[in-house]
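With one protein chain removed, the remaining protein chains of the complex are shown where they sit.
For clarity, chains are labelled A, B and C in written order, and residue numbers in each chain start from 1.
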Amino acid sequence: MTVEQKESNIKVPKHDSKDNDLLIKRLKRIEGQIRGIQQMVDDDRYCVDILIQISAAQSALKNVGFQLTERHMKHCVHDAMVKGDGDESVEELMAVLKQFSK
Amino acid sequence: MTVEQKESNIKVPKHDSKDNDLLIKRLKRIEGQIRGIQQMVDDDRYCVDILIQISAAQSALKNVGFQLTERHMKHCVHDAMVKGDGDESVEELMAVLKQFSK
Amino acid sequence: MTVEQKESNIKVPKHDSKDNDLLIKRLKRIEGQIRGIQQMVDDDRYCVDILIQISAAQSALKNVGFQLTERHMKHCVHDAMVKGDGDESVEELMAVLKQFSK
Partner (left out) sequence: MTVEQKESNIKVPKHDSKDNDLLIKRLKRIEGQIRGIQQMVDDDRYCVDILIQISAAQSALKNVGFQLTERHMKHCVHDAMVKGDGDESVEELMAVLKQFSK
């Protein structure tokens, strides 16, 4: 754990803490949506109503993903490109984007 | 609330409670994944590592959606079709599937 | 080919030819979009402009898929359900929907 943390301290450019707070706020709202869906299943609510809520949670999660992707490109990928290590950084991001679209 | 519950008692064919338990178990696991992602953001972990976890949570949520869609077709859509109200039921489901694919 | 055709004559409920004509018209438009994209690549046009056209073609193709899925549910799945073979038909459709969402 400590080793991993250390490693990430090297790799990770410090992110804006205000930006992190916003992301966490959004993720807490998604956590609440997931709990609401559990309750709907437990209450044996109409499947289509549950599916609509799952779709809303998915959409919110996707938006968090997009926000992180944009931040990653503007900072990590940017820094790698300026240093001349851009290609590896792009390939790493493409692998994640492909997984996302599955 | 009580009125809505009553209405859903009419609309909703009782679902297998074992099936509901499984869905809730999966949703609790997804809730845990979302909390883990919050922690990763708070720890300022590497964006790509966070994106991979978001992608995993999204995939798990999508599978819950598929399980519910299958159950919905086998029960609610099936019952509507046998009763002769199939078209309305299909159109309702299609609207959700289109929203899902966004 | 002839055997397959024969088999499909058994399996397939005759579709409305007007419905088929509309689907073919849409598919011809998509074929034109794909040819337009080839031309853009050949002209070395700006990547983002090409990506926007690919996204439009994908969206059009997805809509054809939705139209076919709706028709399939209203006819083939419906007939299977009324005959009591609904579950198999639903599982077949779910497998395609999962592939679609990848």
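The criterion applied here is as follows: contacts are C-beta pairs under 8 Å (C-beta built on N, C-alpha and C of every residue); 3 or more make two chains touch, one makes a residue touch a chain.
This structure is a prediction, so every number in the text was calculated from the model and none was measured.
Taking the whole complex into account, chain C touches the unshown chain at residues 5, 8, 11-12, 14-15, 20, 23-24, 27-28, 30-31, 34-35, 37-38, 41-48, 50-52, 54-55, 57-59, 61-62, 64-65, 68-69, 71-72, 75-76, 92-93, 96, 99-100, 102. Although one chain is not drawn, its touching partners on chain A can still be listed: residues 62, 66, 69-70, 73-74, 77-78, 81-82, 86-87, 90-91, 93-94, 97-98, 100-101.
In the analysis below, only the chains that are shown with their structure count from here on.
Mean C-alpha position of chain B lies 25 Å from that of chain C.
Multi-chain contact residues, meaning those touching two or more other chains, occur in chain C at positions 101.
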